[in-house]
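Of the protein chains in this complex, one is absent; all others appear in place.
Letters A, B and C name the chains as they come in the text, with residue numbers starting at 1 for each one.
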Amino acid sequence: METLFGIAVDGVAYGMILFIISVGLSVTLGLMRVVNLAHGAFAMVGGYVASYAAQSFGLPYAGALVVAVLLTVLATLPLESLLYRRIYGHANELSQVLLTIGLTFVIVASVNYLFGPSLKRIPLPELLQGTVALGPKSIPTHRAFVIVAGAVTLLGLWWLLERTDFGIRLRAAVDDPAMAAALGIRTERLYMATFALGTGLAALGGVLGAELLPLEPYYAIRYIVLFLAVVAVGGAGSVFGSAAAALALGITDTAGKYLIPNFGEFFFYAALILILFRWPQGFFKGKTA
Amino acid sequence: MTTTLRKALLGAVFATALGAGAADAATIKVGVIAPFSGPFAMFGQTFKEGIAVYQAVHGKTVGADTVEFVFKDLDQANPAQSKALAQELIVKEKVSFLAGFAFTPDAMAVAPLIDEANIPAVIFNAATSAITEKSPRFVRSSFTLWQNTVPLANHVAKLGVKKAITAVSDYGPGIDGEAAFKATFEKAGGAVVDTIRMPLKSTDFAPFMQRIKDSGAEAVYAFLPAGPTTLAFAKAFADNGLKEKGIQFFGPGDITQEPDLPALGDAVLGMTTSFHYSQAHESAANKSFLAKYKELFGSSDNATFTSVGAYDGVHLIYTMLAKTGGKSDGLKAVEAVKGLSWESPRGPVTIDPDSRHIRQTIYLRTVERVNGKLQNTEKDAFPAQPDFGYKLGK
Amino acid sequence: MSATMTDAPPTAPTATDPSAPRLASPRRDLSWTAAPLVGLLGLAGFWVFPDDLGLMTRIAAAALYVLSLDLVLGYCGIATLGQAAMFGTGAYAAGIAAVHLVNDPLILLAIGGVAGGAIALATGALILHARGLTLLMLTIAVTQIVQEVANKARDWTGGSDGLSGIDPAPVFGLFRFDMVGRTSYLFALAVLVVGMLVARRIVRSPFGLACRGVKEDPVRVAALGGSPRAYLVTMYAVAGMFAGVAGALTAVSSGIVGLDSVSFSWSAEALVMLVLGGTGRLYGAVIGTVAFMAAHHILAATDPFHWMAFIGLFLMGVVLFLPGGIAAGLERLRDRLTGTRNGSAPGGRA
């Protein structure tokens, strides 16, 4: 019982990190139809900024987090108008792959050049160190924090997409871009805002997840398959789909590793194949929220 | 008819292409194959730094010859690419030595080449025992998992631990470590209750920790290659209450290599590892090594086992050159360093004439914070350990 | 990826998609020259760069591998990041056969081809109902599973240590695989040229025509009485054979097989090289492979520490300034030249 509970908690924490990072990818894929393979690189940039801000300027964790998200958005926004705008739409998937892989390479090399190949850390505040008791299992405070942060992100996104003007426009544009344009929704600005949202979420996940997905230059390439898996299982453009997919994959991975540690990788990918068989369009196809 | 024609034609092609020029006697080239980019770039960087330190101390010439290093990037384990690079180094660059090799398959891939070209290859890192069996021209200046694990397993048994569990990365060296620990520990009267092999790409180790916790073992032997996963592993160990449950951690020192220590932080404090090099090793040789390191690169924080592997590897190359002179015969050169002993920054070492692997002191270390900086403090030493895994089969 | 990313019905045909291959009038169709040209240039390379035969051997084998991806992506529109599963299976099959059974290089290539084709047939039948990102993930998952199998079956594959001890017999019993790599290179070049000829034959066959139809509109093919799925699976298997042969060729010429040959990154690299060269042309695959690997090699040799930045910029530059890849750029150049001569520039872009 305690073990089952432990697997569930660990799986949920892992899933929440995957969710925070992947949901940005899902939203941009759903709206702009961009297979943004540089999404992992954006998450990594966020992590590095936070690490640098905390280590070299002594910023507290929360401050570093905010600075990281803002700076990453600011730094990547020009990319939207310079690069991404040229490759929106689904006639361009191959160009998207090539361009975003190229961009990833450049970011990886730059980070390697600036910060070196060694691991980077974002120091946790006292508050998040140690463990908290959750029923029969004690879990690291940081993990509990991540679970809460993931839930808050989910709710925040739900509110943003369901309850705000931006959300209505965004959903309209995802459902029918031509119609949205006809209705006078300025897709250009909408795209830019969505891109910013996507990279902001990536950066947030990169910072919060640094304990699980450690920061090093190859981060950008190492985990992108994982993020893509979440989007594929969740259904592109779906917030709740991403959450469900991330949790399902997180728990599957955790359970597989516990139960059959020597064949954990098999278990994960076999489960992925089975899920995609049952839901070839993802859990929540075509629903934005 | 056509066959003979084709044969003649191809023969002509071959003959034309066969104009191999003689190497420039004044410059001896050493080809270094290692990851200089990508996720394992730390290997390449520390190799390069180790080489630079050696050349800064001992000069760039041996006798009348200048030694020049040619670097080739091999960003991840890729034996076919390794072989192609080695081929290019031998054929095009006309190198007299090969060196480097972070990963086992990359080293194994060049065995037929160095035999055919008759040049020595000095392995700076790749740690599977079987490598030196593949060619008599391999010499290794690093370590093997067997070498580091056997004294550790005996130590764990001596501490009175009866039940242990192993958790290793699922690849060659990890499996070597698991085998070494199991064999040694069981021979010393202990029991290994479970052997976990973790995928190399694992990022979340909590489930493994849960399993270790549930296994009833008193100690865990863990091995992961140096790099990002060690951080997640160490954190998971600290975070999942294993310490509180009294489960002791033991493992080879890759997991607490110096460049990673600042990132690992307090999670690894008090962790016991066995290894052949610690930056905190107390000796004159190490002090001057680190001083030179700092002088050249501004900081010696990154000086670690791979830097020393390269540093001593270059020492082997210089010695081979000095003993055989200019253009070397690979077998003779290797012969020249068999049994060679010297004082390395890691301590006294000898090249085992049989296995051509480095015989060295294995230290038992604990991670401590000294003057605000984490370090591997040596607590015990097991001198002159050979590679216990040599010729044990796979 | 183009046709498969969405299920949306194709919009009314629009003119001048710069990335679409143009197979216009037979008078201007010079694509038959590609294979002989590759052979000639390859032989020229043999004399011009006698010291780089190792690299060139790898390029030739990789070109055949990328060609196999073009068969599925360029001619069927199947977006896959799993081509390495076939390449690696072929490489391991040939490697294991070489260690235990036979060592004739041609038989080893055949074994690799059969193995690659078999795994493609088995997995293709299973996953090719999917589309877009889902298919992409399925192909990735298949590759990861194959890699795990190779990692676990250490007794056969050597696991992460790699499968060594492959010592192929001389080609035709005459030409030994030497250290300088002359035999390896000429052998690989010959296999590549033959592969290009066979591939060209296939894409110009009735089967190839049907596959191109499936790529553009599977529903329309069904309305003509064809089964799109059958074409996709068959082409996937055929491409699997090509990839398997390429894998076996790498195993034979390098004498070792590592887990990298079944990796996600090797799959992704194939995609990058193909898109770089240009899809749906066959020779685009060769151009892309040569361009990418040569650029990689030169950049990595000049600056082994930061080459990645430059190759990244190179890839981005191609997307921005050479839409449709290098081959499409060359074709536009040719069109412009011939177009001005004939006085009619077809689709001339300012």
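In the analysis below, contacts are C-beta pairs under 8 Å (C-beta built on N, C-alpha and C of every residue); 3 or more make two chains touch, one makes a residue touch a chain.
In this text, contacts and distances are computed from a predicted model.
Student: Which choice in "ABC transporter ATP-binding protein", "SoxAX cytochrome complex subunit A", "Acyl-CoA dehydrogenase domain-containing protein" or "NADH-quinone oxidoreductase subunit D" gives the name that UniProt lists for the one chain left out?
Tutor: From the listed options "ABC transporter ATP-binding protein", "SoxAX cytochrome complex subunit A", "Acyl-CoA dehydrogenase domain-containing protein" or "NADH-quinone oxidoreductase subunit D", the omitted chain resolves to "ABC transporter ATP-binding protein".
Student: Thinking of the complex as a whole, which visible chains are touched by the chain that is not shown?
Tutor: Per the touch rule above, the missing chain touches C.
Student: Touch as defined at the start, partner being the missing chain; which of C:L101, C:A153, C:L174 or C:V219 qualifies?
Tutor: Considering all chains, including the one not shown, the answer is C:V219.
Student: Which of these, C:L53, C:L69, C:A97 or C:A210, touches the one chain of the complex that we don't see?
Tutor: If we include the chain that is not displayed, C:A210 is the one touching it.
Student: When the complex is taken as a whole, what residues of subunit C touch the one chain not shown?
Tutor: Subunit C touches the chain not shown through residues 10, 12-17, 20-26, 201-202, 204-210, 212-213, 216-217, 219-227, 231, 234, 238.
Heads up, the rule we're going with is that only the chains that are shown with their structure count from here on.
Student: How short can a chain-to-chain path be from subunit B to subunit C, counted in steps between touching chains?
Tutor: 1
Student: Take the average of all CA coordinates in subunit A, do the same for subunit C, and state the distance between these two points in whole angstrom.
Tutor: 32
Student: Would you pick out the residues of subunit A that each touch at least 2 other chains?
Tutor: Residue numbers touching two or more other chains: 109, 112, 221, 265.
Student: What positions in subunit C touch 2 or more of the other chains?
Tutor: 148, 265, 306-308
Student: Which residues, counting only subunit C, touch subunit B once they are in their complex?
Tutor: That would be residues 46-47, 50-55, 57-58, 148, 151, 154, 158-162, 164, 167, 172, 174-175, 178-182, 186, 250, 254-261, 265, 300-301, 304-308 of subunit C.
Student: Considering the complex alone, what residue numbers of subunit B touch subunit A?
Tutor: 37-42, 45, 170, 196-199, 201-204, 206-208, 210-211, 214, 227-229, 231-232, 235, 239-241, 259-260, 262-265, 302
Student: Which subunit A residues qualify as touching subunit C in the complex?
Tutor: Residues of subunit A touching subunit C: 29, 33, 35, 83, 86-87, 90-91, 93-95, 97-99, 101-110, 112-113, 221, 225, 228-229, 231-233, 236, 263, 265-266, 269-270, 272-273, 276, 280-282.
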